[in-house]
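Rest of the complex left out; these chains stay put.
So that you can tell them apart, the chains are marked A and B in the order they are listed, and the count of residues begins at 1 in each.
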Amino acid sequence: MVKPYQHLLDTEFLSKEEMQSLLSRARFFEEHHEEGTNMFQNRFVANLFFEPSTRTRFSFEVAEKRLGLNVLNFSEEVSSTTKGETMYDTVKLLSSIGVETVVIRHRDEKLIAELAKQDTGCTFINAGAGSWAHPTQALLDLYTIQQQFGDEIRGLRVAIIGDLKHSRVVRSNIWSLQKFGAEVVVSGPPMMRDAEIEKQAPYVEFEEAIRSSDVVMLLRVQLERHEQNLFEGSEAYLQSYGMTQERFAQMKSHAILMHPAPMNRGVEIADEVVEHPRSKIFTQMYNGVWTRMAVLERAYVERGGH
Amino acid sequence: MVKPYQHLLDTEFLSKEEMQSLLSRARFFEEHHEEGTNMFQNRFVANLFFEPSTRTRFSFEVAEKRLGLNVLNFSEEVSSTTKGETMYDTVKLLSSIGVETVVIRHRDEKLIAELAKQDTGCTFINAGAGSWAHPTQALLDLYTIQQQFGDEIRGLRVAIIGDLKHSRVVRSNIWSLQKFGAEVVVSGPPMMRDAEIEKQAPYVEFEEAIRSSDVVMLLRVQLERHEQNLFEGSEAYLQSYGMTQERFAQMKSHAILMHPAPMNRGVEIADEVVEHPRSKIFTQMYNGVWTRMAVLERAYVERGGH
């Protein structure tokens, strides 16, 4: 019997228990590097990246190949006018030729959720939906925080700092962290604030956010997306709102620094702190593989045997 | 002993017996999903797509990986001025590094046939030659028709309808269907007629073609290729020459609808009929994998052991 498809659309739609179960499997894969291998041989996955992304695509591809999946890659930057209708046919084609799970990144925030409502035969994994959601990033962030502070992260203060308006990871992280009982606050430059996000997590003054948090999660600043040249160059941004060595020194002595990458060194983060022992940026990338293996495993297991 | 290479250039050069043999193997692969797997491990195939094609490339890639082949992908849109001479060197390179079969799509109609005449060491599979030929599409269409009507399709009337001038599947389908004894007719808008094609299969008035045929095969309309804006938008085309619900209702009660995809929904086909039970469009895509596995198997088996 085939169970209903268990898409991964966003952390909003996962219970704490479901997330904990995924993280447990991620830990299993991390601790037994060879175990997953060949779990789903002769089965197919497609990576459809309609926005450029070397990092996330490679992380998924490693996870997929570790599970023994056959991988089809498609990368193309498309205009936002590409019709959902066309995507439906593309995805039905993939299903017809034997693809079971489709990993998608697309600038259209609603596209993946719309596809998931339809009878396409595919399980969807959201690898980045516009500026809206990036659930596997949130899961690997959660995994990284648990690795540091233990399974019970209730009461930890997590500050998400930076370009709140244009980041796809903020909402996904708020949903998952709050379900685990963390206190999430947001901060950043005034012109990058976002009223909708501040309904979910309170805005805290910048220096205060850094000093008071157990986890400081920086966001990539996308200066090119801002209408005005708000800062006179990246050095000005770093001094005003970046993670300088001075600010890093003000963090709690046990606090960790995170960043979803890619980083703008010298803009939102100073070179010197990127590889500090309490910076977990490359650890996050490492953890991404195990987390995505867990998400993929769930997709294939839920579909039933081959 | 190595047999001479058995390229797949077009259905024109395959006997009915050869095609039936390929379709039998396709059926075998469909009925035994796991059988082909790893048949040709440690051997290499290259997909050279000089025109964009997600669908056909993915269909071949799934077929190749199901057979255990190692796949090299190359996709690049090239100008028509790329010299055949250069292609010869490219293909000799591939042969030199161990590639045995090359799947090619190219806008130059004669390129693949010319390569096949030379001593390159490669077996060629035509994955689309300009507006001229697309033999694996014709084979999967034939497979789909046999699936519906039984092996003996003699006497069936198949109507190929639409943009006869710019379709690469018309000739390939006429060759294969006529060898199996089907009666092929063509139809479509007056400005899309093609005198050469009508020497091979008679033109029948549009509504008559729809009402009288056992198989209605629509072609993709490439409005952008037409010199004049012949219709005022796609809706006008659909009403005049598209497969509307009304026209679908006029088809024989057992007749099936086919389309090589990608479709222009709302142009040559109305949304509502795409997934009608007697529309075999997604079935064609499904069948493409097994058919291409058969074609690839033939290429490797004919080359002898590794």
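Throughout what follows, contacts are C-beta pairs under 8 Å (C-beta built on N, C-alpha and C of every residue); 3 or more make two chains touch, one makes a residue touch a chain.
Predicted model only: the values in this text are computed from it and were never measured.
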**Asked** How many copies make up the whole complex, given 2 shown?
**Response** 3
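Heads up, the rule we're going with is that only the chains that are shown with their structure count from here on.
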**Item:** Superposition of chain A upon chain B: rotation angle, C-alpha, nearest 5 degrees
**Value:** 120
**Prompt:** Roughly how many whole angstrom separate the Cα centroids of chain A and chain B?
**Reply:** 40
**Residues of chain B defined as touching chain A within the complex** = 33-34, 37, 54-55, 58-59, 61-62, 65-66, 261-263, 265, 271, 282-283, 285-286, 288-289
**Request:** Flag every residue of chain A that touches chain B in the complex, lowest number first.
**Result:** 42, 44, 46, 70, 72, 74, 85-86, 89-90, 92-99, 306
